[in-house]
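Supplied in structure tokens, the structure appears directly below.
A single protein chain has been omitted; all remaining protein chains appear in their positions.
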Amino acid sequence: MNAITAVARFSFWRRASGLKLLGPSLVALLPCLMMAIILLEEPIDAFDLYRDYMVPATLYFVLPLVCMFIMLPVLSELYEKGSIGYLYTRPAPRWKMLVGMYLGAFAATLPVFFIGVAGPMLLGLASSDSASFGEWISLSLAIFAILAIAGLAYGSICIFIGVKTKRPIIWAFVVLLGLGSTMGSLPGAGQEFSLHYYLISLAYKWCGITGSKTDLFSPLESVASVPESLFILFATSAAMMAFTAVAARQRDVL
Amino acid sequence: MAFRAAEYERFHGERTSRPTWIPIATATLARGWASKWVRRMSFLSLLMGFTIVVLLYVFNQIAPDWRHLVETAGSRVSEQNDGFRIDSKFYLHLLGIFVNPFVLILSLMFGHDLIASDLRTNAMEAYFSRPITPLSYLFGRTVAFVGFLMLATFGPIMLIWCGDLLFSEEGHIDDIANVPLGMFLSLLLSCTVVALMVQAITILTRSAIWTNLVFLVIFVMVQGMGAMLWGITDNSSFLAISYFHDTYVACAATLGELDGLTASHASAPLAFSVLIGLAVVSFSIIMRGLKRRSLLA
Partner (left out) sequence: MSAPALRCESLSRWYGEVQGLAGLTVTIESGIIGLLGPNGSGKSTLMRLLTGQIHASRGWVEVLGERIIPGTYDIFRRIGYAPGEDVHFESERSVDFLKLMARIGGDSAQQARERADKALELVGMASKGSVRLNAMSKGMRQRIKIAQALLFDPELLLLDEPLNGMDPISRRKTLDLVRDMAEKGNTVILASHVLHEVEGVTDHMLLLHHGRLLAEGRLSEIRELIDQKPRRATVRGTELSKLGASLLADDLVSGLEFVDDGCIHLDTRNLPELLERLQIAGEEGLIHSLETDDQELEMIYDMLVGGSAR
């Protein structure tokens, strides 16, 4: 466990120290900015606006981009610079290094998700009186939980891409935004092959979203159950980390 | 004996009249062309254009009056629509095929490394110990990258235009005569904005991977945000925060088709202002960053 915790701590501070989280935090606050602009223009209830418009936007854009910002460079940077050799020549199996990097970087996403959720909540509380404080807290906690669980899954995909490929950005863009957010939002059978579908299903169940207000959140004919969604997301995380361990063994450190 | 300190000094020798941005541009072109994926993307876009040309030829062979048939069918489908005419407005639709994907892909594949590699390897010190100004350096890099972007965007559109002209009846030239110049000017502005933005982001982030990530935020997330803001508030000015929308409006304006657009769009002055504003801000950021590294300031 020493190896995993040591690497996790290192990975967390590597991603979270200084102003490194400023960029991802600004991305996470973009829905909050949109809320502010819309509330100035339109007499719309802030709670409905956040739940029906900003939550989908957060899942569609903010989640994959924050994961890409924080988790994609975790291993790809070390491979690029050759520094991964220092870790791989320690008396500890490589998978421990990878798990530690993954957990540490995932921990660094949590403050960003918290900011992305707290910002709109505070704005909404200040401007809306249709929803109670309890409703806001309940919605925000639900969104934060979905983002955290999604961060595990998307983060594991980013880690795998960082190890497996030499063009991580392009692959992450295709997988997370293309096959993820876009395919998960288009109606049809392809939805169920996208992680985004299961995130939407959780959002339906936990956030009380009842229908689609934007094209980013197509109404689902059938919504996956909570156990099924959680199983898929956690299983994806575990599977991607297993693939990462295999890929790390196959990839030469040059 | 005193040692002379080894420092980079301003060049005092004789200078040639050859513009110094040319070797920078040619080196950048060579570097870009050496990447097989950049070559593949460039060929892909030209191939797509060529495919449309072939389709025009085939339609012409099968039914020489196919244009009239399509126009008639279009006007029957929608009364508001004046039919499906291949005029300058048709070329606006090609932007969605050639500009949206290829500008993004080429920027992710090649644009991010224009300056990043020089920053990473401290090559700036080597560059600016030669008689080259930051402006020449920037101009050389930008010209080369704009060249690639224009090849992938303007190139196939011009292929299609030539095919359209070749396989059309007399008089069709009047419908599409303004396309080459109009498209060239608007796409040149648009590609220059992208080239400058990518380099500005690199100057700020100093990293290729961060450049790509910020670029994705700007081009993907902000575009989505613009569409959402417009959808909720019905204020079409919000569409102007999307680069691709501004490119579309700028092209429509240069082709004189702005009034003919049925979909909501930002105003032309706003679109142009956003594009030019982005270019100016990016240029300032780059020049400030380069001057700090050039030791000539």
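The chains carry the letters A and B, assigned in the order they are written, with residues numbered from 1 in each.
The criterion applied here is as follows: a contact is a pair of C-beta atoms (placed from the backbone, for glycine too) under 8 Å apart; a residue touches a chain by one contact, two chains touch by 3 or more.
Computed from a prediction, not measured in an experiment: that's the story for all the values here.
J.: Give me the visible chains that the unshown chain touches, in label order.
T.: A
J.: With respect to the chain omitted from the figure, which of A:35, A:49, A:63 or A:87 is a touching residue?
T.: That would be A:87, which touches the missing chain.
J.: Even though one chain is hidden, which residues of chain A still touch it in the full complex?
T.: Given the touch definition above, chain A has residues 2-3, 5-7, 10, 13-14, 17-18, 78, 81-83, 85-94, 96-97, 249-250, 252-254 touching the missing chain.
Operating definition for what follows: only the chains that are shown with their structure count from here on.
J.: Any idea how many Å lie between the Cα centroids of chain A and chain B?
T.: Centre separation, chain A to chain B: 31 Å.
J.: Chain A touches which residues of chain B in the complex?
T.: 37, 105, 108-109, 112, 209-210, 212-214, 216-217, 220-222, 224-225, 228-229, 231-233, 235, 238
J.: Could you list, by residue number, the parts of chain A that touch chain B in their complex?
T.: 23, 27, 30, 34, 37-38, 41-42, 44, 49, 53, 57, 60-62, 65, 68-69, 72-73, 76-77, 167-170, 173, 177, 214, 216
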